[in-house]
Structure formats: C-alpha cells, structure tokens
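A single protein chain has been omitted from the complex, and every remaining protein chain is retained in its original position.
And now, chain A:
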C-alpha cells in the first residue's frame, strides 16, 4: 500500500499532495526532489524509477513534464505502483481534458476528490473513469486548450510514453461542451511504433512493432461495441525460427504476443477475430500487441560517406518512401553523427525542394535533415560536403553514422493489422454516432548502419 501521492512540477513545486497513511514525513517531497535532481549513485546519472531513502521507497514517473510520485514503507509491488501513477495521470486527463500544471491547479478540488476515490488508505480502489463517474461530483474547470501553444499534428502522438501516446482529443470525458449536450462519438486509434535496424547493405537486421489499439469513447449509455480485426491474425509464432525471420509469404499477420483490456470479451476472438466490449468512459488500450514478423519497412535509407580529397568528404543521404501514395509521412527528421573532427558542413538539397531544413549540430557533430512531409512513393536526396580539421583515420564509415530517422505516418500501419469494422449496438434507428478509426505509424528506433 502506498503512503503518499504527490505531483511535482519540473521545478519541484508541490502541485498535488495527498497523504494516505501518515507514516512518511511530509518532508518527503523535498527529499525526493533533491535526490532525483542530484542523483549520482551506482554510476548512473538518472534516478531509477524506484529508490529507497531512509526506509522510505519513492516511485516516480514523468508525465508531460510533471513528476507523479508515490511513497511507501512496505515491500509493495512496484509495477502496481508505477502502473497506478500512469493511470492516475490518465484519469485526471480524462476529467480535465488536458494534463498541465495549470489544469491541475485550477481543478485541485476535483483532483483531490478523485484521489480520495482512487486510493483508500493506500490501497487502489479503482482507476476506471467510468466507475469513478458515479462517485465524483465536482465538475472540471476546463482550461481552454486554445490558449495552449499550438501543437503540430504529430505532437499529439508524441507525449513521451511508449505504449500510450494518447489520443488527439483534448476534451474532458465528463464535462459538457459549451453547446450543452455532448457529441456522440468514439475514437479508435491503431498506433504502431516500429523499430527497424538496417545493415550497411540494406538488409533488415531487426524489426519489431509495438502496437496498441486505443479507444476513447464519448458515447452515452454505454452501448456494446464490436471490433473486428483481420481474420488472418494469429497469435504466437509457431516457434522454431527464433533467430531468423520467416518470410511473410503466407500473408497472415502473426503477433508474438498480445494482451487485452479487462472490459474486452474474447468469446468470439478465436472464431472470427472480433472483440466485443462495453467501452468504459475515458481513454484506454483495448489491446496491446507485439510483432517481430518481417514487415515492409515504410522507408528505405541509403547513406554513403566518401572521401573527396584531403580533409574533405561527401555524404549522400537518400530516402525512399515505400508506402502507397495515398499516405503521407510528416515531421520527418533524419540524423547522422559525423566524424568528430568535422569542422564545417555545406548542404545541397535537390532542386525545387520545399519544406526541408538542414543543420549541422556543432556540439554533437551531428547532421540533421528535416522534411515536413514525404508522399508515399517519393524519394529525396541530400548531399553534404564535409570539411575536416584533421586527416581521417582511414575508415570513415566506422566513424560516422548510423543514420537514424524519426517520422509519423498517419493512416498507415506497418503490421497490416486492421479494424475491419466497428459496430455499435443500436439504440434506435436514428442513432448513428461518429466513429473515428485512425491508423498511425511512428518510428521508435529506425536506424540504418553505414
């Protein structure tokens, strides 16, 4: 059981503080913050998510720049506490629409009311926004999201956590909209984070997809929902080839492993790959999955570094989008470390290039190439001339690279896992809520070696 829960700002200010058991001194917030800020133990520079100071165990997670912290004196389950901290953040976000220091401060009465229901005497009671609705009476004071700095379309998926990038919606699950009634709608996002490592010759060394089907429901009356996936989805690799990658010839989508939200009924899953559930309010993952089956990587990277006279070299980066032209990738950033003795870089973009930027980061000796968007099927090239401050050691390819890439591709997914249909149990003929099924693929670690 936990003793205290608190939220600190990046500066260490107390935003929320709730003591559940009184067996940990109040100074814990300061002790914690000092410890985390000046962590220098075990040769690590960053504090681990769990540590012990004078018999008090501190757990923390960082969410949108805030520190969510719990303390305890007992030998609790650390995954429970860490998971709980994430869930509290999600519940608060469900209620407030957005999670910021300002929204927390403005709604602190509501937040405390939530905390009293979520945890009693240090024991988690519920973290379901749906369940909480019956016990929570304060209404959120909505912080106008228009006042927030404008977010790029992709940043909505970039909130830092790996599994739960968060949906686009920044409206509260419980608050009524200015117009009075809530709009009936449901969002289903299939979010895939892909990791690929290419060898110098373009061969795929490793590839993995971490996917999640995320749902956020604003439907009234909690109707039952049926979510149908491709029928050729299979779970668990048959096994023997644990090392190499069996070809994707069969066409089936083979997941290594997957898990489901507790509201999901799997009665028909084995039969026809449909999930049925009564979606609780709030944002939650319907299903998480992991796949190492070979898939077609959305981008091919060609990178070349060559000596071009004494103290000079040339880099040629070529990127080819190998996804259909109906999709467009955005916020692409290609990075490449250059030899440490690189002193100057001049860039040469292809003629007529728009929405591209290049930079040489002097301090980290890194080349950066940003592209606003790339349409499926397109190819882009960058040439860069390097000037060195000393003779190279002969093996340029070992001293530069690897090339890494960040991108987001909306309406595309690499695994070919699909939501075939989203069926909402009808209350009446006129009932036809908005359904949003969206796909997005993001680079997690997308690396090509030289």
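Keep this in mind: a contact is a pair of C-beta atoms (placed from the backbone, for glycine too) under 8 Å apart; a residue touches a chain by one contact, two chains touch by 3 or more; residues count from 1.
Simple rule for what comes next: contacts and distances are computed from a predicted model.
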| note | By UniProt, of "Mediator of RNA polymerase II transcription subunit 8", "Beta-adaptin-like protein", "UDENN FNIP1/2-type domain-containing protein" or "ER membrane protein complex subunit 2", the chain left out is "Beta-adaptin-like protein"
| Residue among A:236, A:324, A:355 or A:377 that touches the chain left out of view | A:236
| remark: Considering the complete complex, of A:65, A:78 or A:324, the missing chain is touched by A:78
| said: From the list A:220, A:259, A:326 or A:387, pick the residue that touches the absent chain. | reply: A:259
| message | By the contact criterion defined above, which parts of chain A meet the unshown chain? Give residue numbers in ascending order. | response | 1, 21-23, 25, 48-50, 52, 55, 57, 59-61, 73-80, 82-86, 105-106, 108-109, 112-113, 116, 120-121, 123-128, 135, 137-138, 141-142, 144, 161-164, 178, 197, 199, 205-206, 210, 236, 239, 242-243, 256-262, 285, 287-288, 290, 292, 395, 398-399, 449
